[in-house]
Structure formats: C-alpha cells, structure tokens
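The complex is shown incomplete by one protein chain, all other protein chains being positioned as in the whole.
A and B are the chain letters, set down in written order, and residue numbers restart from 1 in every chain.
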Amino acid sequence: MGYVWDFFAVARNADILLAGLGQTLLLSVCGIAVGVAIGGVLAAMRLSGRRTLSWPALAFTEFYRNTPPLVHFFWFFYGLPMAFGLTLPPFAAALAALGVQSAAFFAEVFRGGILSVETGQWEAGRALGMGRVRLMRRIILPQAARRMAAPFVERSFELVKTTTLAAALAFHETIYSAMVIVTQTYRPLEVYTVVAGLFFVVLFSASQIAEWLEARGRRAGAR
Amino acid sequence: MPTITMPELQFGEVFANIDLLLEACGLTLALWAVALAAGLSGGLLVGLARLSPRRWIAWPARGYVELFRNTPVLVQLIWFYYALPVVSGIQLPAFAAAALALSLNASAYCAEIYRGGIQSVAAGQWEAGRALGMGRLRLLRRIILPLAVRRMVPAFTNRAVELAKNTSVASIITVHELMYTARLFSSQNYIPMETFTVVAMIYFLLIYPFTLASYALERHFAAGRA
Partner (left out) sequence: MTVAGDVVLQVEDLHKSFGSTEVLKGIDLSVRRGERIAILGSSGSGKSTLLRCMNVLEMPTRGRLILDGEAVGKPAAGGATRYREAELNRLRARVGMVFQQFNLFPHMTALENVMEGPLSVLGRPKAEARRTAQRHLERVGLGGKADAHPARLSGGQQQRVAIARALAMDPEVLLFDEPTSSLDPELVGEVLGVINDLSEDGRTMLLVTHELGFAYHFATRILFLHEGRILEDGPPEQVLKSPREERTRRFLDRFTAFRF
C-alpha cells in the first residue's frame, strides 16, 4: 500500500481541534448540569405518588428514552425556533436537546438509586418521627448516592458522546472542527483517526478513574 | 427584538406525505437488522475471546471493545465512510459503511453483555459440568449459556433500542434512511417543527415495543427467580 501518512497536517491545525475539544467539554458540562436539574425534577415527580405528577413525568422519560437524540437536536435547532419565527444559536439548541434528552436518563438513574434503598430504611426513619424531606436528606439520599454513582458516570459518558451530534447543527465542537480541517488538508484518515484517538483517551482514562474511585468508595462503604 | 409569532402548525402537510417517511423506514429497519444480527453473533465471539485465559486472544478483544465503547458512534461512522477508503482504496457506499460501523459498535457492546452473563453463572455450574466430563464448548452450549441467557436477554433488548436510535446518525453520512429523508423533507417544505415531531413519533413507535418487551422480560425473570 503506497499511502503515506501525514499527521503533520493534523498537528499544524491542532489549535482548531483543541478549540473544538474545549467546546465539546463545555457542552458536556452544561448538558450534564441541565440534565441533572431537569432529571431531578422528573425523578421527584415520578416518586411523588401522585398520578397527576408521575404520569406526565413517565410519558416524558419514556418518549425521550425511546427516540434518537439527533431528532431532538434538529427539533430544537430548526423546528421550535422556526415555528415561533425565531432563531436559536447552535449551542443553545444543542444544549436544550441534550439537557432534555439526558434528563430522561438521569431521572431513571436517580429514581433507581432511591428505589434501591430498602423499605426498612424508610420505616426506621419514619419510626423516629422524621419528615419526608429530612428522611430523604439524612437517610435515603446518602445511601442512594453510592448506588447512583456508577450509572450516573455511565450516563455522563453517553452524554459526552452524544454532544458530537451538535456537529450536524454546525456547532464548532470536535467533529465539526475536524471536518473543517479535512476540507483544508484533504487528510480525512489522519484527522478522523486523531479525533477517534482523542475521544478514546479522554473517555477511557476518565472511565478508569471513575472505576478506581468507585472501588475505593465500595471499600470505604464496607467498613 | 425579535417578534414572536404564534405558530400555525401544518401537520396536514406532513401526513399528506407520510408515505415518503414510511418508505424511508425501510432503510432504517435494514440498518437496524443487519447491525443487530452482526452484533449478536460477532459479540458472542468477542465476548468469548475476552474470557479466554490466553492473553494474546483476550487482550486484543478487550482493546476492540474499549475502543468502540469509548468513542462516539458518529466518529465511527465518519471514520468508516471518509477515512477507511483512504487506507483501503475502496470507497464503501454510505449504507455499507454505516452497516459496518454500527455492526462493529453493536458487537463491542454485545460482547460485554455476553461476558457479564457468562461470568454471572456460579462457578459451581462449571464444576458440575466438568465433573460430568463435558468439554469447554459443550459445557458452554448446554449449561452456561442457557443459564446466562436470562440475565442477558433484557440487556440485549436494551441494546437493540440504543442501536435503533444510533441508526439515525447514519443520516449524517448521507444514508437515505428516515432521519435523512426527514431533513430533506423539512428543508423543502419549511415545516421542520411538524416534520421532526412526526419523525420522533415514528421512531418512538418503532422502538417502544422493544422497551416494553424488555420490561416484560425483566418482570418475567424476576418472578422466576423468586
């Protein structure tokens, strides 16, 4: 095979790629924040024991968990604004889509963690005369948080990967930046290989750290 | 300050052309079916390889699984469509590139499900099988996999759902499946809100039965254990 690899083409444009990576991280962090906020509300609604609250929350989470995120990116970027005669910047549209979509998953993480705490713990708290809020804060959440940690990290990684779809809205995240470099250098192999490598290094090392922390947390919990 | 106009929704327009969208579901379903079949079969091989006591088999398998699980599916699709031809000299059609990437992606995830399921079977079952003089393969086929399957089936259904959602990403490398057709349709008719809402509903109707099935299976297996 006569192909000559030229990674300098990528190196020369490293600044564009790194700027893109920065935007990916920014979108990820903001997405997690919005997703956690909305997801918390959804989980609380589902656990409220009132149908007027739990059913809408159930419908919402089921809908967003069972439809492709890309549809929601387009819906928030083209659909919603155009219907109202507005325009949304790509970042805002991507953040809205990402936040709403991941909220459905975060809600399940929270709900699952809380439901995994044994009923005996609720009863013991109630038997001491604790109110709902205090019981939640002092007894249930500290135990649920440990069990939520692993699925929470997993969902957050999924979210980071999902941010790449914002490239389809011409948002200058990592992949869009890569595409820009490709049009300038005609080196798709090198550029996309480096991009894959970047994501791999970031996500794999983060997951190793998370695993290590989790194992440490388990040991501390067993004490 | 932009003036906000109340939307006049034209869902009639979308439904008048619904056959266009429904036809596009064909490619979505084809992509889904190919990748799922490949994932279930390829995943078994990779999953077994990861469990091999021989490092030269187990480590490459782990590398493959980690690589595909720790990179975005969009990157994988783009790489197989735009980058692979450069090194292989063969330009795959968009559908083939998407099918290949999604299959490899699904195999990596399914491999982990197989591995987890097999490892969840108690050591006593392996010993009991060996005590009967069963070889590794027969033991796996007759004892271990049937036991592991109840843990794996809900996970596979879940994976099928994720995979179905991933097929929409193929629209970005110009596979003319449902999402691609929707974008085309919405830009031609200037009714993106209506189009994407209807398309989301179509995806939901395609995917949700699988989710319901996974709930039912989980309940079924949970009841069986009690």
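Everything below uses one rule, namely that contacts are C-beta pairs under 8 Å (C-beta built on N, C-alpha and C of every residue); 3 or more make two chains touch, one makes a residue touch a chain.
Just so you know, these numbers come straight off a predicted model, no measurement behind them.
Colleague: Thinking of the complex as a whole, which visible chains are touched by the chain that is not shown?
Modeller: So, spelled out: the chain left out of view touches A.
Colleague: Who touches the missing chain here, A:Met82, A:Leu115, A:Met130 or A:Ala210?
Modeller: Touching the chain that is not displayed is residue A:Met130.
Colleague: Which listed residue (A:Pro56, A:Gly85, A:Pro142 or A:Gly197) would be found touching the missing chain in the intact complex?
Modeller: Residue touching the absent chain, from the options given: A:Pro142.
Colleague: With the missing chain put back, one of A:Ser54, A:Gln121 or A:Ser207 would touch it. Which one?
Modeller: Going through A:Ser54, A:Gln121 or A:Ser207 one by one, A:Gln121 is the residue touching the chain not shown.
Colleague: Which residue numbers on chain A touch the omitted chain?
Modeller: 118, 120-121, 123-124, 126-132, 134, 138-139, 142-143, 146, 221-223
Methods note: only the chains that are shown with their structure count from here on.
Colleague: Could you grab the centroid distance between chain A and chain B? Build each centroid from C-alpha atoms only and quote it in angstrom.
Modeller: About 19 Å, centre to centre.
Colleague: In the complex formed with chain B, which residues of chain A make contact?
Modeller: 1, 3, 62-63, 65-72, 74-75, 78-80, 82-87, 157, 160-162, 164-165, 167-168, 175, 182, 188-189, 191-193, 195-196, 199-200, 203-204, 207
Colleague: Which part of chain B faces chain A closely enough to touch in the complex?
Modeller: 2-7, 9, 66-67, 70-76, 78-79, 82-84, 86-87, 89, 161, 164-169, 171-172, 179, 182-183, 186, 190, 192-197, 199-200, 203-204, 207-208, 211
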